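Before any comments, here is the structure.
Below, a portion of the complex is reproduced, with chain positions unchanged.
Order of writing sets the labels: A, B and C. Residues in every chain begin at 1.
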Amino acid sequence: MKKDLNLKDNRMRLKVVVPVITEKFVEPTRKEVEKFISGDTEVDVQNIRYGTASIEARYDEMLCALDILRIVKKAEREGFDGVYIDCMGDPGVEEAREVVDIPVVGPARVSMLVAADLAHRFSVITVLKNVIPLLEEIAVTTRIVEKLASVRSVDIPVLGLEKEGRLLTALVSESKRAVNRDGAHALVLGCTGMRGVAKRLQKSLKEEDYNVPVIYPVALGIKYLELLVSLNLSQSKKTYMHPPEKERNVWEKLEK
Amino acid sequence: MKKDLNLKDNRMRLKVVVPVITEKFVEPTRKEVEKFISGDTEVDVQNIRYGTASIEARYDEMLCALDILRIVKKAEREGFDGVYIDCMGDPGVEEAREVVDIPVVGPARVSMLVAADLAHRFSVITVLKNVIPLLEEIAVTTRIVEKLASVRSVDIPVLGLEKEGRLLTALVSESKRAVNRDGAHALVLGCTGMRGVAKRLQKSLKEEDYNVPVIYPVALGIKYLELLVSLNLSQSKKTYMHPPEKERNVWEKLEK
Amino acid sequence: MKKDLNLKDNRMRLKVVVPVITEKFVEPTRKEVEKFISGDTEVDVQNIRYGTASIEARYDEMLCALDILRIVKKAEREGFDGVYIDCMGDPGVEEAREVVDIPVVGPARVSMLVAADLAHRFSVITVLKNVIPLLEEIAVTTRIVEKLASVRSVDIPVLGLEKEGRLLTALVSESKRAVNRDGAHALVLGCTGMRGVAKRLQKSLKEEDYNVPVIYPVALGIKYLELLVSLNLSQSKKTYMHPPEKERNVWEKLEK
């Protein structure tokens, strides 16, 4: 942490991890992230080499976590000021917070905390039923589950999200159910692959008189990381202690 | 809300309310706030005319809320993009969120939510015993109270905080008690009048091997408001509905 | 507190505050309250001069709280034994409990606590959607929210409650939904303006085989205050400490 709290120098370099093994999401993610960062922030976006093509299970998260961790550790060595891991399962975030001192942020926990500020109850609208228990568990460990109205799914896999028309229609209809049946007062998009749709969703809902905030986790995640870095804040080393030294033989295998 | 989500225009005008009747805190607050805002942000700092000299009770909050509300409503009419109310009791925040559409933020709830992200448990170190129940209640309504390790006080009234030496000594000693006895992993300064001391507190604690984040609510509150405005987010109008029209005869009395 | 616990003297003088600016509710409230108090109790009913015509928002509560506080402080000086504030938002109750030693009671928290004694889960049936979050928040701060099945509204504003036929029909229908859909085992009327209807509601429900207690908050609030006074009990001065002395310039403005 090199910032001086009394010095108006908001320049920072952030690492963005796209935690899937295909490169094709790197460029869209960079474009998306650059819409939101401030002029003083520089981002470097990078995908993982080993893991899975998308994340739709705890199993996928575990398979991706190793290479996420490699990137996070390298980012700290290279002088980055913080890391944002762009997936709504917050994969590797807890583990990474142990091994580095710079702040590590995922979009899920943070989106829920901000939703909890803006509204009495919020719902998350995600991709597949498979990830519902996983997102509920993030609400539980964040201790904000009393404010979680529901997690709903549009029943479209991550790799099918690009057909925007179908996605928007499904989001509008699940969002209305979340408000009417579950009592949601705010909505969180439940997958970082739901790019470019938050604004239109909020507009569509407002036209039908559902005036609720829609949180776009990619935008929120990167802005929240900027906020932490600018305030020289990072995860507590009492909650995330550095792992003791010992023999660990996975890295050599993967690096071969 | 006039921002366009797809347009990289982060210019914004924020209103900062100093919710006490003396002008002498306006200039120091402006200086403090300007340390943290980004280059594109413009702030206007203003104190209230009717209320109390400091806020150390629910009673004080209530007495100040009226003139806070007047300023908030005027700020929206004048095109401000958001309002930050600079007091750890979050006075008038809930009421103000009903009457305007622009985001209204206080430092207390937000500091607790960020502390909840950074650590398993956090403590708030405040001024007088009087405000402990009030701060505990903010943790309860925020539904984050399971992560609140304790609220402790340095036993110095708001208007005595300017003797920094005594304040720092007391903060260090209560912070250590919060960590050792209450299990806190992060700390939140419990009064916005504790200016300029967060960094030194964190440094002093670290020298004694208490490596925990210290959240400075003034800095966090204004940065969080910037984040909301830049993402075009505001409080839910389902949780904070506009009050119905009716006869209200207080304003004319105060405006006389 | 002048009572002697060992002396069978239940005579007491209670102040009832009607926290709206029109006088027309004073007489009906007095009549209603006098149905329930014991022979030894004397009540004085009084409305506020500055505030709002009805309370349907946190904003309204804040506007009314100032003049409520003035009346409460005066009541203590004049030797009243306790104060009952007749509105289901419990406006000014927390603040008033700080500035006086005599017990101050509102109907909302108390109705919820008694409902929690009589049943596993209860619902509140209130006037407008606007006040639902506010009533939910009272359940949260009372820490009894796990027993709150739901808050429902009849969608009639406070000033329209006097058409009893429509009110009763709407109450019966929302009450049945609360029992069937939300699992309520007891009901609380959610506005003190719902006068004279509790008994008929309970009867109508019973005829349709919905045998659940219906709590009428006006009756309960005043009886609960009598109970506290007769037992020489009042709010804890550890939770509601006296506000420290300081400059406060609102009163002079209002008193002009």
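Here, contacts are C-beta pairs under 8 Å (C-beta built on N, C-alpha and C of every residue); 3 or more make two chains touch, one makes a residue touch a chain.
As the structure is a prediction and not an experimental result, all values here were calculated from the model.
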Complete-assembly copy number [criterion: all chains share one sequence; 3 shown]: 6
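In this text, only the chains that are shown with their structure count from here on.
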Relative to subunit B, chain with the most remote C-alpha centre: C
Cα superposition of subunit A on its sequence copy subunit C - rotation in ° rounded to nearest 5: 120
Rounded Å distance, subunit B centre to subunit C centre (Cα mean): 30
Centroid spacing, where centroids are CA-atom means, of subunit A and subunit C in whole angstrom: 44
Centre-of-Cα separation between subunit B and subunit A, whole angstrom: 26
Where subunit C touches two or more other chains at once, by residue number: 133, 137
Residues of subunit B defined as touching subunit C within the complex: 21, 50-54, 56-63, 65-66, 69, 92, 94-95, 98-99, 128-130, 133, 137, 140-141, 143, 157, 159, 238-241, 243-244, 246-250, 253-254, 256
Residues of subunit B that touch subunit A when the two form their complex: 5-6, 8, 10, 34-36, 38-40, 109-110, 113-114, 116-120, 142-144, 146-147, 179, 185-186, 198-199, 211-213, 215-216, 219-220, 223-224, 226-228, 230-239
